[in-house]
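What you see is the complex with one protein chain gone and the rest in place.
Moving on to chain A:
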Amino acid sequence: MESVLRAENISKSFGPIEVLSGISLDLKAGEVHAVIGENGAGKSTLMRILSGHLPPTKGALHLNGQPITFSGPVDAEAHGIVLVHQEILLAPDLTVAQNLFLGREIRRFGFVDDKAMRERTRSILRELGTNIDPDREVSRLSIADRQLVQIARALLVPHKVVAFDEPTAVLTPIEAESLFEIIRKLRAQGVAVLYISHRLNEVKAVADRVTVLRDGRHIATRDIEGLEPLEMARLMVGRDMSKLYPEKPETASDQIVLTVRDMAVPGYVENASFTLRRGEILGFGGLIGAGRTELFEGIVGLRPGHGTVTLDDRNVHFRDAREAMAAGIVYLSEDRKGKGLLLQQNLRINLSLAALDKFGRGSFIDTGAEEKALDQAIKDFDIRTRSRDLLAGQLSGGNQQKLLLAKMMLLEPRIVIIDEPTRGVDIGTKEQIYRFIASLAAEGKAVVVISSEMQELIGLCHRVVVMRNGRVAGEIAQADLSEDAIVYLATGVHEERAAEIAAGHA
């Protein structure tokens, strides 16, 4: 196969700091080339250099064998290199068609030609195997559909190289599977696909070759044949990762601390009931949009909801998070950047925000005590920060999650609800977070883990409750935990059939 895009000894420095050093990468037509590495390994920087968002400090790019420099992402696009961003970058109030053609509207006599754009949108989306209505506003689409629209937008221009940056971060396994179909289709058309991820099972499923980065250096490039996820993890982290999940603590008791009966969150959840026991890790599985997040936001008073919530034999109703916290229940949002941390504020302010009452000296804040708590948190949670004065937004995803955990643990809760504990977190940090969750249960706290990663639910939880369409579809005991069991409850169909159905109506 011929090489389309070749990077030769690429280095990138920001000031005196080298984040990439001497990376070479050869991208061939009709292959899916995965780039894996922990957060901060340099994947995104490499991606941004290849797609013209950043110029390399040293080294050269070759396109079809000719040396080339891109003046910017638009220039790279003009050469057929497109990047599908990790974040959803769409205007929520515009329709699908308007978003697809935003900035490159089809015009007729100087006016936008909505009809033509709508038709073109429909045909592109159909190629991607979906029939999203082109006139639908993006704000009314599910996250997965938004992702598809974003992909469609990237594929609108003629492309030789398509780069996906963590495309499945917000997708459920079934939605991810239909994305892989799209990727395979692209490959069959002779497009070179660059695929960045740290979900190794996906990489195994979709990639032809894998390049591993660690600390800005090239570690290995291997064919996927014979390269198992465990070996990938070892290459990424530089140590043996065979024990990702800790032993499940044997503290799950019969002592019920929280009972929820007939909980309803208007528009999202109906008739949800479950119990939570002391010392156990209770998983909540289901597809995105099944109402898991909304159920718990309703319970802790972050959304209007009604139902019977019994905490230690006492009926409670929380009107806001403050009341839930006072009762010993904390909820850690899946949306760390939007709802968990103040990205523009420093670590100290973030750490103490929820438990500010504990840092009072009279009516004033004791900054010294806050600093001490930060020292402690950095140590206890292994928050890796190059400076204490950093803003929360400057931390990597894994360290943000650790900071969020530290922040909520200051409240000394008895019940901890963690929504997508390892989303956007690299594998080394994942292991730390799992160990921490297990230790919470071992201390006798009750822990709820909401997760879309089935492996995580299976590896971590004592029991798993699965939701479907706003209702509790069923519960799986530890002995019966399997991906198939979760998928069955989440979709109502067995796994082999599920992918087909998802492809049909996604």
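Simple rule for what comes next: a contact is a pair of C-beta atoms (placed from the backbone, for glycine too) under 8 Å apart; a residue touches a chain by one contact, two chains touch by 3 or more; residues count from 1.
Rule of thumb we're sticking to: contacts and distances are computed from a predicted model.
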Protein name (UniProt record) of the chain left out of view, among "Ribose import ATP-binding protein RbsA", "Cytochrome P460", "ATP synthase gamma chain" or "ABC transporter permease": "ABC transporter permease"
Selected residue (touches chain absent from view) among A:Ile256, A:Leu390 or A:Ala442: A:Leu390
Among A:Glu8, A:Glu137, A:Glu181 or A:Asp215, the residue in touch with the chain that has been omitted: A:Asp215
Residue in contact with the excluded chain [from A:Arg126, A:Lys185, A:Arg322 or A:Lys372]: A:Arg322
Among A:Ala78, A:Leu244, A:Ile288 or A:Leu343, residue touching the chain not depicted: A:Leu343
Hidden partner interface residues of chain A, rising order: 14-17, 19, 38-41, 215-216, 302, 320-322, 324-325, 331, 333, 335, 338-345, 349, 352-354, 356-357, 359-360, 363-365, 384-387, 389-390, 396, 407
